[in-house]
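Pasting a structure here, questions to come.
With one protein chain held back, the other chains of the complex are shown just where they sit.
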Amino acid sequence: VEDVNYERVLKKVAAYVEPHFGSGQVASYIPPLAEVDPRYFGMALYTLDGQLFVTGDAHKRFSIQSISKVFALSIAFNLLGDDVWSRLDREPSGTPFNSLVQLEVEHGRPRNPFINAGALVVVDILASHFAHPELAVMQFIRRLVANESIDIDLKLARSEQELAHRNIAMAHFMKSFGNLQNPVEEVIKSYCHQCAIAMSCAELAVAASFLANRGICSTQSTRIVNAGQAKRINALMATCGTYDAAGDFAYRVGLPAKSGVGGGILVVVPGVATACVWAPGLDKAGNSLVGIMALEQFAKITGWSIY
Amino acid sequence: VEDVNYERVLKKVAAYVEPHFGSGQVASYIPPLAEVDPRYFGMALYTLDGQLFVTGDAHKRFSIQSISKVFALSIAFNLLGDDVWSRLDREPSGTPFNSLVQLEVEHGRPRNPFINAGALVVVDILASHFAHPELAVMQFIRRLVANESIDIDLKLARSEQELAHRNIAMAHFMKSFGNLQNPVEEVIKSYCHQCAIAMSCAELAVAASFLANRGICSTQSTRIVNAGQAKRINALMATCGTYDAAGDFAYRVGLPAKSGVGGGILVVVPGVATACVWAPGLDKAGNSLVGIMALEQFAKITGWSIY
Amino acid sequence: VEDVNYERVLKKVAAYVEPHFGSGQVASYIPPLAEVDPRYFGMALYTLDGQLFVTGDAHKRFSIQSISKVFALSIAFNLLGDDVWSRLDREPSGTPFNSLVQLEVEHGRPRNPFINAGALVVVDILASHFAHPELAVMQFIRRLVANESIDIDLKLARSEQELAHRNIAMAHFMKSFGNLQNPVEEVIKSYCHQCAIAMSCAELAVAASFLANRGICSTQSTRIVNAGQAKRINALMATCGTYDAAGDFAYRVGLPAKSGVGGGILVVVPGVATACVWAPGLDKAGNSLVGIMALEQFAKITGWSIY
Partner (left out) sequence: VEDVNYERVLKKVAAYVEPHFGSGQVASYIPPLAEVDPRYFGMALYTLDGQLFVTGDAHKRFSIQSISKVFALSIAFNLLGDDVWSRLDREPSGTPFNSLVQLEVEHGRPRNPFINAGALVVVDILASHFAHPELAVMQFIRRLVANESIDIDLKLARSEQELAHRNIAMAHFMKSFGNLQNPVEEVIKSYCHQCAIAMSCAELAVAASFLANRGICSTQSTRIVNAGQAKRINALMATCGTYDAAGDFAYRVGLPAKSGVGGGILVVVPGVATACVWAPGLDKAGNSLVGIMALEQFAKITGWSIY
């Protein structure tokens, strides 16, 4: 029998993963991320009727990193509709998130918008419409959460930018194939700043609720994307949202999700709710180790699954 | 507004795709498959309350080919549970269904049970439990459909076996890594026979209904797999069921599915129904071209999607 | 100043490598090869004026393995001339000798006749001209050495055949691309027997002297291949003869060579001599570790280099 007392559900989940707090490897290649205490754990659940349930460090902000790719894609989708796909595909990559191999084989066309190469193309799309794409993403998120205090961690952004050699390599590589329209430095700068947006589990769950709600932001009752687009973003999250472990995540958790190397994982329960978990230690694929454990248990207790 | 008169839904779908009948390329590498008239089109919908709706050639049998992998996996899953995953993964491959590249990189461990290499491992698992795995699969299907006339097209099976060089290469390659326990010839023979099972859209929709029904076969009211396993097979179909186009299929159709090069595509609407479409012409990824068009339209009209 | 007293040269070389006798890893995947004492060391030098110089175990026979590919190619070259290249290339592979990756990328066309895939195509060419290609190779060698006692180690050949899964995979893979004309089993059987020919360093040096002598066998004064073909076989040995370490070998030793996993390395000094070294322990690339050390020292002392 599935538990519908969400207060209790989150408590059970937290108790279940507590022995594992601190497991996994904190992302080490960006100094400020490497300094985050691996023992943090937070989780938030936001139902479509507007209730928020939290546990642990659910109100502490962390670097959303690749979770930002969901919001950037939503904006690009809104701007261009299906024309977004003229420059990138929507297939799982079968390779690590920062691989250049497939990019060479497929002539500079990224496999999907959630691997780094694809996210850079999305930023490039935004850069053709906004002077400061990272601010457009931040404003978009502020509006979704109705919270003007959400901001970019500038120190982190600068640190990422200094160490972005692999992403710069990717951007120049795509430019050599004609698949980048704006200057590489601008795209990289914007990308690093977008990744450095700091949010809490609670804020992320609220921000993404339009994806569970057929495109309508529940805090504002405004349409963010149309119902078909919301569904399609969820499909992309389900097949490509957790790097080269999307199949395993679908198998174990069974919900559309997007993870970030900051240790956050955002999940969508279409028609029902959104949730976000945060635990900084990562597994080999780059997803939060304790986060996935928590979500697996969460899906088991609630019985929620799209499959 | 979504249409719930399924009779009419199928008629609308058939009318929508009729101008495209015969599009795509019929699988050419197996002579008997190459001779199939590309203009066939059939579709069947089987709801969990036991109603069957059909259109076109929905009662004409065709070669189920890779759709058999769903049934073989269900049996293996039932036998071994999660131990199935000791020898193969559950990730989208990012490469064509018959690629050996990833197999070399990952030391003979297939990416998932729905690409050829993974399906051969599943047959190998069955071959350690059954004298004739292909008969076990056939019997399993006969029981699911409650129809003893379902059979293997022996002429086709033999033809496939003669031309199975690439699959034989794969099997020996995995054997060189120690990931095949039974003799290659036996595994290949069984695999080719399993692929040559002939069924109609109607029969396939009925046979797979346990996947929409939390593991319970509706014709027999017997448990085939447990609810968690049914959900997980659906997850695998959603992420890996349509070769290297699973992301695009999720985007366009939004339902778990398994296709075969005979032109069939089986889809699951969890908790609601199963459906099967058949049109022999394939697209570049090896999925039925008209079949996907039909399913895209079908999902649009019914509003059914897991996302 | 270079030393021209070859008796003394070989003594110096043997003394130089003696502290390293037994280094490297004996090929472990074929049981009879794995049992060979790794401390053997032999070397032979055969000058074009017909003098033979030896040191250590230069008269003890070992399994020539891939060195046989030079002789098989010479026969195929004689039969078909440049038509040999209609089915394979002559480029270094940049990958291990038993890789299937490049074979997939290049549609079943092997990179060169000295990697396994290419050697299988050469055997296939011979199999279209001889009932027993392996006997043709053996007879060819017997004639070159003028020694009828040279033979195939049948026990080893059978053992290799039983464990040839990777080579069988390659052969079926090429057959799937239409690049193998004879039955896979025949080609594999012949290949395994050809590799199991047993010869000593002295015999190999004598057998290959036609390559240093513009195609003329010095023991028989008969033309084996024409001068251009001899030169071209040497070019292939220089660029592709030592697996994925041909560049390093050219750098360190500077002479055309072909190695085998039995621990033998055959080298050609065009216009001057041939030499063969044997030490069973292999380096990571699959070449004799002590053998390369010996040849590096040998080239240094004699000053012989083609560059």
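Each chain gets a letter, A, B and C, in the order it is written, and its residues are counted from 1.
Going forward, a contact is a pair of C-beta atoms (placed from the backbone, for glycine too) under 8 Å apart; a residue touches a chain by one contact, two chains touch by 3 or more.
Here the structure is a predicted model, which is why all the values come from computation and not from measurement.
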| item | value |
| --- | --- |
| Residue among A:Phe97, A:Phe173 or A:Trp278 touching the omitted chain | A:Phe173 |
| From C:Lys69, C:Arg111, C:His193 or C:Lys258, residue that would touch the chain that is not displayed | C:Arg111 |
| Sole residue of C:Thr47, C:Ser66, C:Gln102 or C:Ser176 that reaches the chain not shown, by the stated touch rule | C:Gln102 |
| From C:Lys60, C:His132 or C:Arg232, residue that would touch the chain that is not displayed | C:Arg232 |
| Contact set of chain A toward the excluded chain (per top definition) | 99-101, 103-105, 165-166, 168-173, 175-176, 184 |
| Footprint left on chain C by the chain that the document does not show | 89-95, 102, 111-112, 231-232, 234-236, 238-240, 244-248, 250-251, 254, 256, 270, 305-307 |
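Following the convention adopted for this analysis, only the chains that are shown with their structure count from here on.
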| item | value |
| --- | --- |
| Pairwise touch network: line, ring, star, complete, or other | line |
| Same or different contact residues where chain C meets its copy chain B, judged by the half mark | same |
| Centre-to-centre distance between chain C and chain A (centres being mean Cα positions), rounded to whole Å | 55 |
| Chain B and chain C, separation of their C-alpha mean positions in angstrom | 48 |
